[in-house]
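One structure is given below, represented as structure tokens, and several questions about it will come after.
Part of the complex only, each chain left as placed.
Chain IDs A and B follow the sequence of writing; residue 1 opens each chain.
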Amino acid sequence: MRQEIIADVKRDHIVNLLNSGKRVDGRAFDEYRELSVEVGINQRAEGSALVKLGKTQVMVGVKLAVGEPFPDMPDSGVLTTNAELIPLASPSFERGPPDEDTVELARVVDRAIRESQCIDMEKLCIKEGELVWIVFIDLHPLDYDGNLFDACTLGAIAALKNAVFPKLEENGRIDYKTKTEEKLPIVDTPVEVTFAKIGGHIVVDPCLEEEEVLDARLTIGYNERGEIVAMQKGGSGTFTQEEILDIVRRGREKAEFLRKHIPG
Amino acid sequence: MKVGEPEEFIIDGRRLDGRRVDELRPLKIEAGVLKRADGSAYVEWGGNKVLAACYGPREIHPRHEANPQRAVLRTYYSMAPFSVYERKRPGPDRRSMEISKVTRQALESVVFTHLYPMTAIDVFIEILQAQAGTRCAGITAASVALADAGIPMKDLVPACAAGKVGGHIVLDLFDIEDNYGEADLPVAIVPRTGEVSLLQMDGNLTQEEFEQAFKLAVKGCMQVYEKQKEALRKRYGGSE
């Protein structure tokens, strides 16, 4: 029960601050934490990125392999997005098969990548119905201090833009040690923007302390044209309809802000 | 173009299954259909057939999941192997895990969990036959099953999707529209306050299209809400 009481005290503190217009780490309500995106930081991956969003650190690796296409998409490559919440990154992450938070993270990031059609999947077809490129995106948080959705989506699109094809040998096997000059066909730059609702206030980019006490969360994916390509509400609380319409409008500008941090 | 994609989705103002753009599929809800569960509901919604059962408040296992301040609400969405065209292998997959989570979060705000500290309230949703929109059908059935189990709740939670197909904003997508359409936007609300407890989207919508689809989905939820209340009235009599 002590843990519950501590949580209540923390929440009161954060809500009191918000009531007087302040966030727990001093930011404005619509302000992201300090953000950096480095790419090409992993020589084993075909593409890679390290995102630092405040103290949150996420590494993303893009690996390419070849395999059969899905039968209903014979001329299209395959995209697979995977997340691992390794216990190195947080005392709240546990070993074992992916839990629902891990799965949700992977699927919400995947949604923005997939639905924005940012990868030209038909260019990944090697031989129709037989052999296509498979794109693995591995989301790998290293230090979890809140808002993995936005950090991982940024890392994913940055790593995709960084990725080059390895050499495909005639026997259909890949020579991973020989990289070509050819880049993955990336035609859009989706990003995700997350807002949290805490005690009636709406803030962007929740840090861990805010995530721990939030009522509800809304993540929105935008493509380059500002269209909405993915949404995910979280948390056991609710939003009013007006709040949702407002957040969706405001998020677009935040998306522009995030997109500027992607190299290349 | 994907294999099997239709050339048009709306012909002479009618969708491929004959509905208008703002029309729900036929919806039938029945409460109290199982003996063993504490509460249950069966939903037929277009080609969806969904069963929900509620057990609880009951002892919680494993014990360390108990919360001294409130009941723990647990929701499990699952698809029967024969609920889809290609047999689904038994056991939870990633999609089911995500839906179980958003379903729980859609329902948590209405259940008076603080009345039952140290217990579990378990809701099981079984998709027996699927034709798109199963998460909305599941949430709709689940809140009726909770009510049927006598769990005190602020309100029922109806859910309904809107989306975009062939350039049109439509209500309550069926499978062809879901597979080949441009966007799907499932929504759940708490009708008495109008607040939103579930919101997901995948596809592509402009700002304006989103607003239109969102409002349409909320309207759909209100129609679903009427059916939910009707089912409970039918089971328990009274005017609710």
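Here is the rule we go by: a residue touches a chain if its C-beta (ideal position, glycine included) is under 8 Å from a C-beta of that chain, and two chains touch if they have at least 3 such contacts.
This is a predicted model, so every value here is computed, not measured.
Peer 1: Suppose a student sees one copy of each chain kind; what stoichiometry should they report for the whole complex in this file?
Peer 2: Tallying all copies in the file yields the formula A x3, B x3.
Just so we're on the same page, only the chains that are shown with their structure count from here on.
Peer 1: So in the complex, which bits of chain A are touching chain B?
Peer 2: Within the complex, chain A touches chain B at residues 1, 4, 71-74, 98-101, 103-104, 106-107, 111, 114-116, 218, 223, 226-241, 244-245, 248-249, 252.
Peer 1: What part of chain B is in contact with chain A in the complex they form?
Peer 2: Contact set of chain B toward chain A: 2-4, 67-69, 94-95, 97-98, 100-102, 104-105, 108-109, 185, 190, 193-207, 210-211, 214-215, 218.
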